[in-house]
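The complex appears here without one of its protein chains, the remainder shown in place.
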Amino acid sequence: MHLTDIREKLAARPDLTRHLAQVKEQMATCIQCGTCSSSCPNAGFMDMTPRRMWRAVLTDRVDMVFSSQTFMLCASCYVCTLRCPRGLPLTDAMAELKQVAFALDLDRFRRSTRFYRAFMDNIRQYGRVRETEMMARYFLAVKDPRVPMSYTGMGIKLMAKHKLHPHFPTLGPGRLGPLFERATQQQEQ
Amino acid sequence: MIASIQTKNQSITRTLQDFFADLLKTGAVDAVLVPSRISKSPYVKPCLITSADQMDQTVPLGPGFFVNAGPMVSRLTRTRADATIGVWLRPCEVRAFVELTKLRQGGRQDVIILSMDCPMALSRKDYEDWAAQGEGGLGDVDKWIHTVYQKPVTKADAWPVARACQVCESPYPVNADVSVMLMGADLDKEIPVRADTEKGEKLLAALDLTDNGQEPAQRKAMLADLTADRTAAFQAMDEEMLVRTGSIDALNRFFSACVNCYNCRSVCPVCYCKECVFNTDAVAYAPAQYLSWADKWGQVPMPNDTVFFHLTRLAHIGCTCVGCGQCTLACPSQIPVADLFISVTRNVRKAFDYVPGRDDAEALPLSVFQESEFTDIVGMGNKEVT
Amino acid sequence: MTDQIGKTLVIGGGISGIRASLDLAQAGFQVILMEQADRVGGLLSQLDTQFPTSTCGMCRMLPMMDRDHVDPQCLRRGLAHDNIEICVSTDLISLTGEPGHFTVSFIAQTDGGRQECPVLVVDDEKIVRDSMKEWLREEGYPVQTAESAATALELLKTGNFKAMLTDIKMPGMDGVTLLTRAKEIQPDLAVVMMTAYAAVDTAVEAMKQGALDYLVKPFDPDAVLLMVDRIYKDAVAQNARIDTVDAVILATGATFFHPDQGINAYGYGRIPGVVTNLEFERMLSHAGPGGMDLTHPVTGRPVTRIAWFQCVGSRDIQTGTPFCSATCCMISVKQSLLAKTMYPHVTEACVFYMDLRTWGKASDAYARQAEAAGVRFVRARVHSLAPGLKEPDGAIPVVWMDPSGERNQSLFDLVVLAPGQHPDAFLTGFVKDQELTADDWGFVRPEPFLPAHTSRPGIFACGSATGPKDIHDSVTGATAAALSAMQVMAGAGRHLVQNSEQTESPVQQAAGISLFPGALVIGGGIAGMTAALAIADQGFEVDLVEKTDHLGGNLVWLKKGIQGADDFLEQQMAAVQAHDRIRIHTRNCAAETTGRPGRWITRLTPVEDAVDQSAGVPVRHGVVVLAVGGVEAGPDAPEPDQKSGFYTQQQFQQLLDGNDIDSGSPLQVALFQCHGSREPGREYCSRVCCPRSLDQAMQLKSLNPDTRVVIFYRDMMTPGLTEADYTEARKKGVVFVPYEPGNAPNLAAEDTGCKVTWTDPILGRAMEMDADYVILAKGIRSGLSKDLAHMFEADLDGSGFFDQADIKWRPVEAMDPRVLACGICLEPGSLALTLASARAAAAKAVSLLGRQTFFPSQDTARVRSAFCSLCRICIDACPFNARFIDPETRTLKVDPLACQGCGICAAACPSGAAVVAGRSLAPMMKTIHAALNAPL
Partner (left out) sequence: MTQTVMEPSQASPAKNPSLAGDAFEPVLIAFVCNWCTYTAADLAGTSRLTYPDNVRLVRVMCTGMVDPQYVIKAFLEGADAVLVSGCHPGDCHYINGNYKARRRILLLKQILPRFGIDAKRLRLTWIGASDGIEFAQTMTRFVKDIKEIGPCQARLQPVI
């Protein structure tokens, strides 16, 4: 199901196929030693260890890659990159996979995509994160009432500790707009 | 194949003499080595006989055993003889010869070994008395034979056999080509003879003997009984030896009559050295050394190195001693040398799981080794064998 | 006349240096053996036992002939040979010249050495001062430090410093001013500026004002040491001893990675119980601080759980060591096996590895022995260690992930790190000074097809200076290097040492023993040809026997697969054929041999007439070199044929070389390693198949990058610098799939091609490919027959290869040093190793033949025939086959060149007929008497 789904989508996007090929090339000298996986603080939450993820990339199992949430759970802590005996840019490659996943706009990553987008838009607008507004925009974007409901418990806890403010403090516009534009430009190049 | 040889004139001696004569006559062998009387004296020695009519003085079975024939066979086979020699050997002589072949002092190619259930031996003194009682300067051999093969005995014809024989646990042929099974046989009727090797088969076939005999029904049981008796006798002797030699002081006393005549060594069948190390400069000490010893203890007996000699000999023949008892027989000082050697070497055999004469292919224990063995004797722990 | 005697400088007193020195000394040349440390032995003096035997036996390196010229003693106590001048604690100052005439200057550290070169370090940062002080002190320099320019000036007034290393930017007076002021006090002071990258301009400026050079922070210790080394050498040059040598052998070895360098993920030095394998070696050793027990270095309690971590500072790009250190796997196998078997209290011995590289002779079986003893081998890499704060006894929690992704944790008392090796500062400096060609990592790169030659004529290299090596390869390479030096000395017309005292001994007067002055080389492959050429070039007659109708052996099919081998083979064949001292006997074999060792008469007969006892040519020879090679192992069971795409490595190589592969459209190719190897029946690694498969895989990839190439492997055996090929193949997109015995990929032959199915251990998924080609790496089988080996009283090992006198210490000899072997009948190996062993065997042969007449050593056993009963107990007892019965006289004789004077015969002989001077009964009786009566 996913296989055809992803393969079809990729076939329609030669840029993404190229992008994936680049990731594969970056990972080529991986020896599957598993250092990345045993050192990853989030490995316990992942449905697939980073090592298996890289193995899937190297053996062209895109179906496995994109049926996994692993790269979405990468916290970019860079421990794996620091430890990898092959000196591979593992964290960067995780980010690349995220980008491909966003670009593919797969249903299964909808929530993650929306979350990242809400986060980045927020930063772009204010130069910092305004959590309440960001979450509100995220809830609107996912268009699923179950999502805000799932956060209710955490919201109450945070409010009790005065960590969450229902009102929006007024902030002027941020100055990160040009930075984002430059980054986008670079990426396109 | 087991053949049956009919007893002639109710005399086993005569039957065997004819058997040897037939071997020569048929050309099955070119010579036989059989104990024979020397100038009609009571003393027998192995004689190499090529003439079939020289058999009347031979004593194939009897209590006289003054030379272990093992080394004699070794002399006959040290180089190729270009002849076939039938050798008639007691079990301990076979064992000695087997050990000597391992020591490359002879080979089996040219000999056919005929051996028998052992007739045992008397000590020199007893033998002389026994011989004096018979006619023609020799005891009644056939009577002796009938006694020893009828039931397990340590005394035969009222004479106590030599101590070495009393404790011998393998008085039956092992490793021979032809085995003569006398124990329990109806000796008035027949002598059952078994071929144990291809050579043996051929030999019996040459005499037109056929597979018409069988092992005496009682033989195995009788040999088992005999062996059990002898094991008990050995244990008694071993204990006696522990008492008589169990300390350095006791050992010193045991050998106190030794005068370094080296007779024990000369008659020992497995003391094969061309020249004994005790005849070399290895034990030629300077006068100062004698004085220094005397100084150390206040006195030093001379000749010295008596205990050293015997302990060295124990080390040299510890694995190969066949227990024939010739050393005791030869000792002018009546020291029961064999009793000590048999008890001690039995220990050595056990440690190396080695039995002299048992198997030609069994290597001499001190000529081989394995990388992982006897690990418990190494180190300072308390596990070592005592 | 002395100036006519050949002399070689050997730099480095480890086992390679000792081996090369002894080979040259044994051949009759003079040697200067130079070593920086205060004794010879190198790393090996710290290893009580070595793999793959768990024993030592280093002393077996000592020569077996001319023993009177060498002190019979354990090499841990020292080395002394009449022809070797040993210079320990000695520094090389300079080396110039050319083959046949090198000028070397060197100085003993105790004699105006580093002690005479005090260094002043000036920096306001304590950490800089302290680390510099530590580095320099370790190298033997006296060091003082100053935290400011003012203090420095005070010190300069009192001390006699040779060098000052000063920071530029310091509070108060800066470094440049200090430089000027210091030069006023001591004009000849060498000043080195230390600066951050940003201030390099200032440093350059300072050089104009008299600074010698500058160093950029952060410092590489090696750079600092090289700089000080330069100053030191200049400073002591006038006191140095100068000598002339014909050739130079570089045998300086490598140094270990310090695990506390860099990120120190395993907490070495921080977490108690984390030790290096060398430290563990001392713990294992009874001489170590632990005494008789294996105890924890901190708690002192007996250790029960031990883990070994492989690849610490090797196969690791992060530490700048992308290569494999070749020996650490086997060191860990040995240590784990010893720990598990020697100490009952060690309940857990666990080796964490990536590929277990058991490529050496007998190594794979050794690893299985460890496994059988209960050592656990876990294919996993541990990412880092943290101290076990909550654990009882300070046990260290080790976390790893197995291939399926399962996270595991175990507690260990001790974690032993197996650090990799890399070139040391001396080697780096030497390579630079002598302008030698080095590889990307700084190891000396040997010239193609000349394993001991560096790019500088007359300078040869061996041991780990040319890349990490085990004992076996080091010793072989060292002997090969000795041959190269001998060739230089012969080329320069040098002579051998004439030992005048030789004629004085009474035993020696009795008989000098001459070898027949020729060599018989059996096998016309590249090993045989190389050995034959080397021996013939040194002026000896050689008979080269080859059973087929052509020379070249396996290289004939392999030559296109190795760069340059085609031309090399042509050249060698032409040289052999043109050589007037080599007689080639193709289609011939050695039928029988008579005579005694060293004076053999061997009958060569045409292969088809071998049974005819009268046919053939008798050849008289003093040495024999067995170089019969080997073949690709055949199938153990019927196998699908080439129609289904099944090829052996050799068959596929021929296909590749013939351009017979249609790769217009991408192919699917499976390469299957260890097919029938490293399992019962052929329990060894053939060492050549993994590199060959990588080469073939890369060729396929260059034919068509879209070709899918999958290599199924158990452990990729790419030790040492060949690891680079492994990485390269991955870069090219070759997919590697590990499998375990019993879980091998399934090959289902079809009409065309083969369906390969397997489960990927990482993905946990069934995978398949429709392979166009399945290439089976079957390994090598020895071509040496028992009959041939027995003809020269040699033997085969359990795997059918030549049984060396000692795998580690005498790798190309039988127990009788006149019987040599080389190439792949010795053991499987690459072309480079084959050439090394061939040249090593040639060195041994040349050394023996060059001496012609040998005099028995003083302690050679004798036979007192009057006492001898010819019982041959002594023949059985002699470990060296030195005793025999002379068929003519029917007396027992001793081969005085084979006899080692051990006296085992004397102890075995009951009649005192076997005697060894001073080691027999009569003198021993006196000794015992003296010992017992000495005053207490």
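By written order: A, B and C. Residues from 1 in each chain.
As a convention for this text, contacts are C-beta pairs under 8 Å (C-beta built on N, C-alpha and C of every residue); 3 or more make two chains touch, one makes a residue touch a chain.
Everything quoted here is computed from the prediction, not taken from an experiment.
Hidden chain, full complex: it touches shown chains B, C. From the options C:Thr180, C:Gln563, C:Thr853 or C:Thr927, the residue with contact to the unseen chain in the full assembly is C:Thr927.
Taking the complete complex into account, C:Ala908 is the one of C:Val576, C:Leu833, C:Leu849 or C:Ala908 that touches the chain left out. Residues 241-242, 245-252, 277, 293, 296-297, 299-301, 304-305, 307-308, 311-312, 314-315, 318-319, 343-344, 347-348, 350-352, 365-366, 369-374, 377-380, 382, 384-386 of chain B touch the missing chain (whole complex, contact as defined above).
In the full complex, the hidden chain is touched by chain C at residues 48-49, 53-57, 59-60, 72-74, 76-77, 285-287, 291-292, 815, 858-859, 877, 879-880, 900-904, 906-908, 916-919, 921, 923-925, 927-932, 934-936.
By our rule, only the chains that are shown with their structure count from here on.
Between chain A and chain B, the centres computed from C-alpha atoms are 96 Å apart. We define each chain's centre as the mean of its Cα atoms; on that basis chain B and chain C are separated by 59 Å. Contacts with at least two other chains are made by no residue of chain B. Residue positions of chain C with contacts to 2 or more other chains are absent. Note for the complex: chain C touches chain A at residues 263, 265, 311, 315-318, 354, 380-384, 399-403, 405, 407, 727, 730-733, 735-736, 738, 760, 762-765, 767. Across the complex, chain B is touched by residues 866-873, 876-877, 908, 910-913, 920-922, 925, 929, 933 of chain C. Chain A contributes residues 28-39, 43-44, 48-49, 51-52, 55-56, 58-59, 61, 64, 79, 82-87 to its touches with chain C in the complex.
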